[in-house]
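Of the protein chains in this complex, one is absent; all others appear in place.
When the chains are written out, they are named A, B and C in that same order, and each has its own residue count from 1.
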């Protein structure tokens, strides 16, 4: 994994700033012969697109993707475009680059944002909309994830928002179909209703709130992953932690495991007819020793509240003076909502990468 | 990061199985001119060594390290050994390889262990003591971490066990010196006393228990880390999740951030005399946008209970029959204890890697 | 180095096919604060551009580059664009995609081309203009090379065509300025005159001819490179061999070294005033033990004749029938000519990469 590249065999390199001419990615390592049209990618991008409800930023970006390379079709493929095994470059042009006054964030560091850290590292930063540190970069991830899904067709990947601020879902009411019916990707209709009022209050206060997202992959064959540093869970942890505003990641029972006794935690097995053990529980979240067991892979992560809020905060300026700052503009009151399709994309990329490693039965990358 | 390699510029490749002839690592990328003796490494290994109290495995391994390459000294260096910039190979020979009867774990999969996953992946596994999936591999990490500390001399890295089963420490009693006085690396003397009785009970029950470890790095300069996939917190998450039995990782406030509002989460700043902002809180755990801010880096992770327990568990055999298994042998009732020095080593390796990246101001690795 | 990525710390990922929508690259790892405008890149691309004389392909591509990310400027930078340390994406749209009849190369493998090899590997290929295997990809390399030159400002990199078919230059007449005065990048005016008549003959015969290019880097500080597999000469060999149609690479005396005795080959040294040894010869081509010595780096490579010729050649079809093929179209009679700016770009990329490694004094990448 390198600074702007994710994955090894299925390798995604993203580029672009929030307010630059374009953002996008190069997907290297996609196997040949997979059907891939721009619409396949667009469908995923549309799920993440801002401005779809009053609960996400009102920035209006069509996020139209263009495939620049790596696919080919002719009459032999009946007009369908197939991947060719060469790099797939995807580009999304930025269209809603409001020319606004950036003087405040140019000179002051927004608390909770990467402003000071970038300045300390590089001595220069593109402050317009947060530049490279903006969650806008995740559009490129979602585009790459749409390609990744093609690589692992038998695997179902779904994510949901399971906690918003103090409000957690009731797991007994979990219904995946529900996630498409409310603007929160929430799998519990009653919780979704509660989120609505709650988030309206947050929004009106000019504040923001954190969230927990759960992403589940079903149909993963046993054997994906590797010892010791190529563990599937280690790669998932890095993948999720690399999403903007994420502060914690867990697999299976996660932090709750700390309070468990050995006999409660280890998933027992019984013989089954399909040649694989039937596990009697899934505390492990589908991964043991860094390798998938065939059970559903369950990963959860915490997203901190959006740092851009309308409440004035104390900060310092670039030249070291005390200041106050209010981050105006069009912000997500709960950035965790739009992290849901991003989580699916990252899960898809990690699994595509490990699937290719396992297919070649390779012990190194 | 590759399957048995960790890091990019400070790159550690480990090898070895629990009951093979030897384990060790090759550290590539250590800068030249650093004083390094076997004793520097041995001191760290001794902190992790088994058999130091009744609360860790009674396996008796001296874990004596040997430096095979990468250092040199003569009269010009006044007899001290210095690193030369070439790879440093470290070897620890296995001495306590009890010849015992492995027939049970050879044919049955231990619940909670990697047995089935390895078999599914490779079709073969060295089952003696868990082979490559044994936590014995972490001795090599600790050795590498001792080298990493040399690379970042101004940084203090310390870890502590902050929760054992249901028992958490009282943070108001935190005393780093206390971690050296009890067999649990616990920073709260009263909690340590409570752990003692509690763990004796667990041990007598033939059971095991989980734990939470917190690792803190102080003196980290701002600017370490990188967008977007080379984030310092993403690398830390992978590092900690790659330790045996770890199921969750968090930075700063971690999962608690999900319940915070924007104005409570973002750390405000005031001007200070040293040219850096003075942060008024550290909810972020020292990292924003994947880059260090100069505040202490705070990372916590959860360790599940040891899967090797004396309580009979249901499982299946290699040829698909139902069976019961009891994992006899010398096991840690709380594997989280010995994870403490391992956590420090991983933090040191991650920081050494990012320190070298930042020193060269490189945007890619 | 990975399949479509070159370099480690200065890392270039290229994408695009000969007749797809666009080609380009993502440059990751460029340090921040370097002035970079599209014109800087365009100037290099224009040297490689086809259709500048009757001796290169008549395909008319403007090869207009667009910077999509990674630079930023405002009034603080006085309107100049500076690199920000984030990935620099460069795009060149393909405009001259003649809609022609590709049926012949669709079904038959052109001898000397990658047609059969791609088909054997991927089972599918974009045959239009050679797809990904076209030398058109080298436009992206030249664009990346223009960025690389910014990273190593004190180093002068120049290349020249020193042999065309049987005609070699006379080294005593070497004049770098001459390379800009003839269409062959030839440093010997008399040889250039000879090339002209010779290549006219080749062109009229519907044939093609090979060439040797020499690329020289002056001002390289000692210490770039690394043992054992990160050798500067090993990276240069891979870089040059990765250019289309290259079949051999040598450093310094190269193959002639095989006939030398020890006392003739090893470059003796004398003390000098600048603190570095003064070498009395440069048989080594500026590299010893894989590390630069401060002498000029001298690298030569051989380019085979263009495989696209008007002479009918025997081949087989995709479904295994004997066939004859004539490669019509607009081809370079000596593809070595346009390889000259590509060679400079690859040298610049290799040196920028090693310069960053050395600046951070890193032993691994």
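Following the convention adopted for this analysis, a contact is a pair of C-beta atoms (placed from the backbone, for glycine too) under 8 Å apart; a residue touches a chain by one contact, two chains touch by 3 or more.
For clarity, every value in this text was computed on a predicted model and none was experimentally measured.
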Selected residue (touches chain absent from view) among C:20, C:210, C:341 or C:360: C:210
Which residue of C:132, C:149 or C:338 touches the chain not shown here: C:132
Option from C:50, C:129 or C:230 whose C-beta touches the chain left out: C:230
Residue in contact with the excluded chain [from C:31, C:129 or C:165]: C:165
Touching residues on chain A - with respect to the absent chain: 8-11, 28-32, 85-87, 227, 356-357, 359-365
Sites on chain C contacted by the missing partner chain, in the whole complex: 1-6, 8, 14, 109-114, 116-118, 120-122, 132-133, 137, 163-166, 202, 207-212, 222-223, 225-231, 233-242, 244, 247-271, 275-277, 280, 283-285, 287-294, 302-309, 311, 313-316, 320-322, 336, 358, 363-365
Residues in chain B touching the chain absent from view: 2-5, 11, 13-17, 20-24, 26, 28-29, 32-33, 66-70, 72, 74, 77, 82, 84-89, 91, 106, 121-126, 131-132
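The rule is simple: only the chains that are shown with their structure count from here on.
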Separation of mean Cα positions, chain B and chain A [Å, integer]: 27
Two or more partner chains touched - positions in chain C: 11, 28-29, 32, 85-87
